[in-house]
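Have a look at this one before I ask anything.
As you look at this complex, bear in mind that one protein chain is not there, while each of the others sits in place.
Then we have subunit A:
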Amino acid sequence: MTFQKYVLGPLRSLQTRYGGHPFRLFIAVGKTCALAHVFTEFGYIINPASGASMLPTFEVLGDHLLISKLHRKGRGVEIGDIVSFDSVAEPGERVIKRVLGLPGDYVLKDTPGSGSSEMIQVPAGHCWVIGDNLPYSRDSRMFGPIPLALIKGKVIAKVLPWDERRWIENDLKPVNVSPST
């Protein structure tokens, strides 16, 4: 009785609504997929991340990150934020790095401690991105500043593995150095 009421009934109404009109069902599925696409394109998406360049913040394999597409094209991105962007030299690849310079900033061109202390200014509409794992990261030290238009979103949380879920805060804080000590 309950089975008939809660399962067969809705099924039958679904069948009368879509069963006789496969075309209408097709359209409805397509519209739903398009709605989901708009959400993942302009809202939020969970993407897997891989690679050693962001150790120890993210693991080499198995991390899934929540990415906010509201920050696409570098909107509202600040220094210290982790962003996901399209690779400059390998189209189609998606990369995750930390923003360490915004337009107008002066940044260290090479790895700290490499002997070179040359600074360059980040040009308009660009940003300077560096991986957390300096020896194993291909980043702005090799390919220079990247256009902000390549940024697809900002990483706001780590969701998988579930035990290690956490919000990604901006770790880069000004240092308080008291002159007396």
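One rule holds in what follows: a contact is a pair of C-beta atoms (placed from the backbone, for glycine too) under 8 Å apart; a residue touches a chain by one contact, two chains touch by 3 or more; residues count from 1.
Basically, contacts and distances are computed from a predicted model.
The chain absent from the displayed complex carries the UniProt protein name "Mitochondrial inner membrane protease subunit 2", chosen from "Tetrapyrrole-binding protein", "BET3 family protein", "Mitochondrial inner membrane protease subunit 2" or "Trafficking protein particle complex subunit".
Of the listed positions A:Gly74, A:Gly101 or A:Gly153, the one in contact with the omitted chain in the full complex is A:Gly74. Within the complete assembly, A:Ala149 is the residue of A:Val7, A:Ile46, A:Leu61 or A:Ala149 that touches the hidden chain. Touching residues on subunit A toward the chain that is not drawn are 30-31, 34-35, 37-38, 41, 73-74, 86-92, 123-126, 146-151.
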